[in-house]
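Removed from the display is one protein chain of the complex; every other protein chain stays in position.
Right, chain A next:
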Amino acid sequence: MWNLKTEQKKYHTATKSRLLVARGGEKPGGCDMAGKPKLHYMNGRLRMEPIRWLLAAAGVEFEEQFLESPEDLEKLRNDGVLMFQQVPMVEIDGMKLAQTRAILNYIAAKHNLYGTDIKERALIDMYSEGIADLYEMILRLPLCPPDEQDAKMTQIRERTTNRYFPAFEKVLKSHGQHYLVGNRLSKADIHLVELIYQVEEIDPSLLANFPLLKALKTRISNLPPVKKFLQPGSQRKPPIDAKAVKAAREIFKI
């Protein structure tokens, strides 16, 4: 049966052996996987923000290279570093990883935020995907044509109140534990708390009937690496404004 800890141990052992051989028997100093992850995206939330949150929650320092023009994106494409010519792309542990889910799953697995077995991972995935669906609606809102925005807002409110938040409140109520899965912090908690912050920015009253979600938000926000990330001056990005929408349209041609 596939076991994450065993897999990670095997991987780390294999890496150490490879490095030892490569350095002619020299003991590898420090981290086997040298260098900070480097994030390639525009200077805004959009599709990179969940990655920033997860890295921050895992206590991982990261660098960012911002795309500021369509030419910056063209350059990355011409350099052949974007598998599908798209960002987000994260340089991490010798890989040039594209696709948000691939990046998030790797970070989560590497930093023990993905449960302890495949069943826990299944729950984490199911919850994360539900979160992603609502997140996507919120993400698209500023990019919506003005005459569609009201309808879109109504849909977001409805889905939050009737579908997504009740589902997660129910999970927390069902086991009474401090985290969504396995009585232990996982990516699902981080993604959900990020989503809660987003929903509150839209309409704080939407949280009113969800006391366990509010408690989760407080608890996670108080974890030292998350607390640090929530402070001004961190790499957390502000809500998207008209300027950022303009930049996104220009760079991504949307």
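By our rule, contacts are C-beta pairs under 8 Å (C-beta built on N, C-alpha and C of every residue); 3 or more make two chains touch, one makes a residue touch a chain; residues count from 1.
Going forward, contacts and distances are computed from a predicted model.
Undergrad: Pick, from "Very-long-chain enoyl-CoA reductase", "UTP14C small subunit processome component", "Glutathione S-transferase" or "CENP-S associating centromere protein X-domain-containing protein", the protein name that UniProt gives for the chain of this complex that is not shown.
TA: For the chain missing from the view, the UniProt record says "Glutathione S-transferase".
Undergrad: Return the single residue from A:119, A:173 or A:227 that touches the missing chain.
TA: Touches the omitted chain: A:119.
Undergrad: Given the contact definition stated above, which residue among A:63, A:133 or A:148 touches the chain not shown here?
TA: Selected residue, touching the omitted chain: A:133.
Undergrad: With the missing chain put back, which residues of chain A would touch it? List them for me.
TA: 2, 7-8, 10-11, 14, 83-85, 93, 95, 97-103, 105-106, 109-110, 118-119, 121-123, 125-126, 128-130, 133, 163-164, 167
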